[in-house]
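With one protein chain held back, the other chains of the complex are shown just where they sit.
Order as written gives the chain letters A and B; numbering starts at 1 within each chain.
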Amino acid sequence: MSDVDNPRLGAGGLAALFAIGASGGLIGDMCHVEAGTTVYLEEPLPNVWRSQLWFPLMVGSGTAALGWIRVRFGATEGDRAGGESLGDAAAMIASVLALYALTAIVRGEPQPVAIVLVYSVAALICSGFTRGPAELGCGALAALFGVTAEIVLAGAGIFEYADDVSQLAGVAAWLPGLYLAYGVVAARLGMMLARADLRQNRTR
Amino acid sequence: MSDVDNPRLGAGGLAALFAIGASGGLIGDMCHVEAGTTVYLEEPLPNVWRSQLWFPLMVGSGTAALGWIRVRFGATEGDRAGGESLGDAAAMIASVLALYALTAIVRGEPQPVAIVLVYSVAALICSGFTRGPAELGCGALAALFGVTAEIVLAGAGIFEYADDVSQLAGVAAWLPGLYLAYGVVAARLGMMLARADLRQNRTR
Partner (left out) sequence: MSDVDNPRLGAGGLAALFAIGASGGLIGDMCHVEAGTTVYLEEPLPNVWRSQLWFPLMVGSGTAALGWIRVRFGATEGDRAGGESLGDAAAMIASVLALYALTAIVRGEPQPVAIVLVYSVAALICSGFTRGPAELGCGALAALFGVTAEIVLAGAGIFEYADDVSQLAGVAAWLPGLYLAYGVVAARLGMMLARADLRQNRTR
């Protein structure tokens, strides 16, 4: 098996994924807090922008973990087509931020319509950026662990979703769609950074 | 002329198109009813979810008819590039559902702005998924017959659009844009299913 089929994420790649996830999480959470979609009920830690400190740490770690898991799956047939460009990475990140902002914008709308819109846009992001089942698996993992974590934290009274947001077990009904799109993008960013690490090692 | 240039839609393909159209129609119509964009005035038939029974039957039949018409046009130069993937099909369906939900979301917005937004997104869907004039022709057929059918039904007092939705002849001014995008996607799904039928026949 050649190196191309055996990508690895170094410390630099993991740090980059953490930084992208933490920054994106801060921007998205700011949208939710500004729109009143979510409210922090307990604030034992310092705030970073509009979030409690644990939020960017959680999203940053999750992004690094998803990228690492995706890279462990190894290169698939979809990766043979060649890597994404920097512009593609910008589009991936922008699309998840747009979806995050959309979930905040639709707060006052009829909730069944909001749910259809969010899941449809999430499906567009997934089908636009996935290269195969490995990314969809990472998206499913993100939805499973992200939604479960928010259910636990909301159940513990750490934060809550607004009453007028359609909910399942204390979290927004559109939340799995947001995490799914985020997980697919985190997985692809992981593969991009693994290939960048690979190129650096080769030129040494 | 080879079989590849002579695709055919079997009963299975037509049934799949009917099911996709009927399901998508139910989801989209639910958005319109929830947002108050449309109201059923006469309910002689049983309701399916938020729709009168005739609505999913009409959209399902229309979708099967549009796919069948597209396949009758035959393979064009645009089809030689190879077929769409399952992910592309998901993106097509998701984009039409997103546009459907968008037409419900914009109910309370200034109507000229809503009209520009809906037609712009419809143009993006058409240019993103069309492979040539055959799909645009199916989109035009969908707009012609779909909008005419709704004008007749609204005129007969079966249902109505809300007063605050900008209207032409009793239907929403953005309606042709929604049907155009829907028709282009129905046409491409028809070609995809025709090729799937072809592959099945070959392997027998």
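Everything below uses one rule, namely that contacts are C-beta pairs under 8 Å (C-beta built on N, C-alpha and C of every residue); 3 or more make two chains touch, one makes a residue touch a chain.
These figures come from a predicted structure and were not determined experimentally.
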Message: Going by the contact rule already stated, which one of A:19, A:48 or A:97 would touch the omitted chain in the full complex?
response: A:97
Message: For the chain left out of this view, which of B:47, B:85 or B:120 touches it?
response: B:120
Query: Tell me, which residues in chain B touch the chain that this view leaves out?
result: 106, 109-110, 112-114, 116-117, 119-121, 123-124, 126-128, 130
- request: Can you list, in ascending order, the chain A residues touching the missing chain?
  value: 27-28, 30-31, 34-35, 87-88, 90-91, 93-95, 97-98, 100-102, 104-105
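Note that only the chains that are shown with their structure count from here on.
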Query: Can you give the rotation angle that fits chain A onto its twin chain B by Cα atoms, in degrees and rounded to the nearest 5?
result: 120
Query: If you average the Cα atoms of chain A and of chain B to get two centres, how far apart are those centres in Å?
result: 31
